[in-house]
Each structure stands twice: as structure tokens, then as C-alpha cells.
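Only one protein chain is missing; all other protein chains are in place.
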Amino acid sequence: MKISDAILGALIALLGAVTLWHVRSFPPIPGQNFGAALFPGVVAAGLLLCGLLLAARGVVTMAHGARAVALDPWVRNPLTVLRFASVPAGLLFYVLASGVLGFHVAAGLAMLAWLLLFGVRLLPAVAMAIGFPVLMHLAFYKLLRVPLPWGVLERIVFP
Amino acid sequence: MTADVLAQAFALVLDPHVIVVVVMSALFGLFVGAVPGLTATMATALLVPATFFMPPIPAIASMVTATAMAIFAGDIPSCLLRIPGTPASAAYTDEAYALTRKGQGELSLGCSLVFSVIGGLFGTAVLIAAAPVLAEFALRFSSFEYFWLTLVGLSCAVFIATGDKLKGLISLLIGLLVASVGLDNPAAYPRFTFGLTELMGGAELIPIMVGMFAVSEVMRSTITVDAPLETAQTSIGNVFRGMWRLCKRYPVQTLRGSVLGTAVGALPGAGADIAAWMSYGMSKRFSREPEKFGTGHVEGIVEAGASNNSALAGAWIPAMVFGIPGDSITAIVIGVLYMKNLNPGPTLFLNNAPSVYAVFLLFILANLLLLPLGWAAIKGYKQILRLPRRALLPCILVFCILGAFAINNSVVGIAMMLGFGVLAWLMEENGFPVAPAILGMVLGTLLEEHFVTSMIKAEGRVSAFFERPIAGTLGVLMIGLIVLPAVLRLFRYWRVRTG
Partner (left out) sequence: MITITRRHAVSLFAGLAATTAAGGAQAAWPERPITLIVPWGAGGGTDATARIIGSLLEKELKQPVNVVNRTGGSGVVGHQAIASAAPDGYTIGIATVEIGMMHWQGLTELKGSSYTPIALVNADPAGLQVRADAPYKTAKDLVEAIKANPGKLKSSGTGQGGIWHLAIAGMLKSLQIDPAASPWVPSNGAAPGLQDLVAGGVEIVPCSLPEARSLIDAGKVRSLAIMDEKPSALYPNVPTLKAATGSDWTLAAWRGIVAPKGLPADIRGRLLAALEKVHKSAEFNDFMKQRGYGVTWAPADEFARFMEKSSSDLGAVMKAVGIAK
């Protein structure tokens, strides 16, 4: 997805402007006339300036016939779009569900969905979706002592 | 150093118990480093409880070995999958991955391995030869000096960014803005937290890094998942082939990387990751073929690879001489030194000379061991490239989830990884390089801290930034070497366009 520099530049300049406005509420360090606002303020001013420059450059290229938003050919293939969207969607599912379902179930389900979408056959996909989280459990939970959440499995493993 | 002391040191190190510990911790370090999101610092912290019940030399041996292995091992997933295993690898991740895509994976990995060893040995040599002198020098660095140093590091973004300079600058600014999130700023005021407690801790670098490099790459790969594997490499040949030729071709780069890495490592508060960025930037700045950087060119990997491993040994200089940690790894090591009655300080070298030389020997041993074990690790790791990509991508994603979670044991890390992954995909689609943003996040906090504390100390006088001898020198160098040429170039560009 190619977005015109004019639009991106305007968005970046807007981010800079909003930040500049927001940091005005930050307090100074006691006894000093500068504080929490100084550093983000300078950075935001830089973003505002660079955003405007980029937008100006973008307007020039648009005048020469560049499009505002250009989509790649793959967006016309629904399966590809689904595969692409499944990456953020699956990660979002894990973020929301891992607390309740636990690592093994949530990661297994996300993996199964990804494997099937990417075209792995059902049986190997199921085997991998079970086997890989178990392998990771051994490495992370057992060896590295990372407290992976058990979720629904807690009652089963520790009755 | 008398022969007697050296003999005692050898006896301490060549104890079978020590050798077993060294081999075990080497395997452990290789594993931790090769997992994205797990850092060398984490490997050290995980070893601490084990060291409680060990005699002094094995305890130190485990940490020295594990960290040297971990920093190198971070290069393996970085090169093969574009997932930097540790932040120290992030500087040249794109370069290494580009080499792999050109089918030169063994060159890239061999180069990381061999020059890691050379850098590590160089750092050790400096540690042995000049630790007390260098530590005295490092202790003269106050916030003024660090401010200039950070600025030099930041200016590397100019060299790292490939393509559009304006977009590179915007990427850097975004990184700097992200670095200012949270409570840990000089004013101790919670910025941009949106009322969330988790954000008070700031934006954690590791999940963001995994997101920006790995998740965005996986998203791109889904589009071509059906296509046969022509871009990524499926087999890795002999990684040592051609290394001697590289040594002869890039002697200056190797030396420069090692010297800079040792020096940056020896400065408290700057470690292997910053050293790698600076070295990569410097390599491009002084290269005869800067146009090849970013397209899969080994020169930068030679210099930065040597740099990040030499920084590890460098960090031990202030740690051993004054008990001041050179990086987050030695911060943990100092605690262990105290626990084992090897209290750091100038007297350590007098009272405990055999132990000190045993530590030096361990550094040499660990770096030499890196050659066979690193080679074996590459051999093992490349097996995963045999998996078809449709099966590999989901595994990478679960790996990323675990790496982003493990740094703070919080799903917020995974959410961060997701958000920045999508952002990075959009950025790269539109020609914004990602590396400057990571550099901004690494250095942003330091830049602000050192600027603000300097201003408080100087009571607002800007001239104070030039008054101390080292700060003044660094400041003049910075302006003379980087700011002036940039202004001149801009001026010339302007004249050409108007005239």
C-alpha cells in the first residue's frame, strides 16, 4: 500500500503539532525553567517541520500525476488479503485470549489458523500446532523459567 | 605478572569442574542469544541463582562464557530470519539478511562469527594490558561528555539510513518520540502514558524491535507464501570459507571496530548495542564503497560484529577496577564478584592476582570456544530453513510472541510488538527505513538524560558543554566532522538548484 507523501507528510506534521500542544501541560523540574516538555517538544517540532517538507514534496509529485493511495495487485486476491490480515489478527487474538486460555491453547489455536491459511494440510497442521507450543514450553517454562500463563490448563495440570 | 601467578591462574581455569561449567554455559548462552527477544543480560540474570552455590572461578566462568556466546548467537536469527536475537545485532540486521537473500548466508554468518571472535580477543587484550589506566579515563566522563557521545551516535542515523534522507530523519524522530514515553525521564513526570500503568515503564525496546523487524517481515512474506523459495536461502555452506581473505581485505575496519567497541564498552552506561550502531555508521562513513551498504555488503558486518563483542570485554574494565558497571551485564557480574569475595577495586589486582588472571584466561577461552560452538550452532539453526515457508512463518510468530513476552512477562509487550510491527510494515511500504527509529529509541533516553542533567549542573549555561577538556574536544569534533559537512553539502545542493 503506497500512500502519497503529501498525505503521510500531513499526518506526520499533525502528530508533531498535537504533541507540541500536549507537552505544554508538562511541568518544569523544580528550580529549573525547563523540564519534561523540553525533549519531546524539540522532537515534535522536528516532526512538524519534516512532515511539512515531506508534504510539500508530495504535493509536487502529485501534481505530476502520482496517486493519493496506490494499492498493490495482491489486494485483489481475497486469500492473500486474508493471509496478510491473519498475522495482526492472530497476534491480537493471542494478546486478548492468552490470559484466559493460557499460552498453550492460545498459541496452539493461533498457529493452527495460520498453518491452515498458509496452505499446510490438516493433519500436519494439527500436529505442529500441538507439538511446537509443547516444545516452546519445555524451552521457555522449564529451562528459562519464563512464567507462561497456564490459563484453562491450570486446573488440569495442577488438580 | 610473574610466571607464578600465571601458573596459578592456569591451574584455576583448567580445573575439570570449570571446563564443564564453561561448556554448559556456552550452550546455554548460544540458546538464549539465538532466541529473539532474549538478551545477553537475561542470560546472565538467569545464571545468578546457579552461581550462589558455585566457587568463585566457575561462577565467573559461567557468566563470561554465556554472554560472549549470546551476543554472537544474536546474529544467527538476525541473518537467517531478520529477527535480531539481541539489540546488539539490530544495527546490521538488514545488511545480514540482505546477504542471505542474495544467497550468501554463509558469508554473513561466518563473518559475524570470525569477527566476533577477533573483536572479543582484542577487547580481552586491552582488558589485560590497560584496564587500570582506561578505567581512570572512563571515570572522567560526566554528563557533558556523554551528551556529545550520544549525539555522535545519533548522527550515525544519517549514515545508516539508505535511500530518502528526509524519510530517514522522520524515522529517527519517531524513535526519539517513542523513547520519551513513560516516567523514567529526568523530570520524573509520566509522559504519554494515556493513564496506563504499564506505559509508565516506557516503551520496552525488545518487543518493539522484534515487531519492527520480524513481524513486519512475516506480514510481507504472507503475500508470496505460495511462491517457491528463491529469495531466502535454503542451505548454508562452509561458513569459514573466504574469511582469511576478508581479514586481509578489511584490516582497518576490524581494528577500528574493535577499538571503538572496547572504548564504548568501557564507558559506564554505554554497551555493546550502542557500539554496534556507531561502528556500522562509521564503517559506511569511511568506506570506499558506501553505496553498497544496505544491499548485502560484508564490510559493515565485519566492523560492527567485531565491535559488539569487544564491547563485552571493555565493560569489565570499569567493573573490575572501580566496581562501576560498564553495561547491564557487568552490573550483575559486580554483585557476583562481591558475593564471591572478589571485591572489585584497584586492590583486586594486587590481592587476588591469580583470580584476576584466571578471569582474563576465561575470556580468551570463551572466545576461542566460540569458533567450534558457534559453527555448530549455525549448522543446527539452519535446519529450520529447510521447513517450507508456509510452516515456518507460524513458528516464527510464536517465537516472536515468546520473545516479546519474556522480557517483562507481560502481554503488553506482545501488544507493543504487534502495533510496531504494523507501523513498520507501513513505513517500509512507503520508503521509510526502520533502523533509524530503533537507533532513536536506543539513544533517545540517554540524550535527554545527559542534556538535562548537564543543563542543571551548568545552571543553564550552554558554554559549559565545551568547558571540560574531553567534552570540549568531543564537541568540536562533532561539529567539525558531522555538522559542518552536512551544512556545506546542503549549501552546495541549494546553489546547484538555484543556480
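The chains carry the letters A and B, assigned in the order they are written, with residues numbered from 1 in each.
One rule holds in what follows: a contact is a pair of C-beta atoms (placed from the backbone, for glycine too) under 8 Å apart; a residue touches a chain by one contact, two chains touch by 3 or more.
All values reported here derive from a predicted model rather than from experimental measurement.
**Q** So which shown chains sit in contact with the chain we cannot see?
**A** Those shown chains that the absent chain touches are A, B.
**Q** Quick one: say which of B:55, B:201, B:242 or B:431 touches the chain that got left out.
**A** Touches the omitted chain: B:201.
**Q** Among B:121, B:334 or B:415, exactly one should touch the missing chain; which is it?
**A** Considering the complete complex, B:334 is the one touching the chain left out.
**Q** Out of B:182, B:211, B:354 or B:475, which is the one that touches the chain we can't see?
**A** Among B:182, B:211, B:354 or B:475, only B:182 touches the chain that is not shown.
**Q** Could you list which residues of chain B touch the chain missing from the display?
**A** Touch set of chain B with respect to the missing chain: 41-42, 44-45, 48-49, 52, 139-145, 182-184, 186-188, 190, 197-198, 200-202, 204, 268-269, 321-325, 328, 331-332, 334-335, 338-339, 341, 343-347, 408-410, 449, 452-453, 456-457, 459, 468.
**Q** Suppose we count only contacts with the excluded chain; which residues of chain A make the list?
**A** Those residues of chain A that touch the unshown chain are 29-31, 104, 134, 137-138, 145, 147, 155-159.
In the analysis below, only the chains that are shown with their structure count from here on.
**Q** I'd like to verify one number: the distance from the centre of chain A to the centre of chain B, where each centre is the average of its C-alpha atoms, in whole angstrom.
**A** Distance between chain centres, rounded to whole Å: 24 Å.
**Q** Spell out the part of chain B that touches chain A in their complex, as residue ranges.
**A** Interface residues on chain B, with respect to chain A: 31-32, 35, 38, 46, 166-167, 169-170, 173-174, 176-177, 180, 185-187, 189, 191-192, 215, 218-219, 222-223, 225-226, 389-391, 393-395, 397-399, 401-402, 405-406, 409, 411, 414-415, 417-418, 421-422, 426, 429-430, 444, 447-448, 451-452, 455-456, 460.
**Q** Please output the residues of chain A touching chain B within their complex, sorted ascending.
**A** Touching chain B: residues 1-3, 5, 8, 12, 19, 22-23, 26-29, 32-36, 38-40, 43-44, 46-47, 50-51, 53-54, 57, 72, 74, 80, 83-84, 86-88, 90-92, 94-95, 98-99, 107, 110-111, 114-115, 118-120, 124, 128, 132-133, 136, 139-140, 143-148 of chain A.
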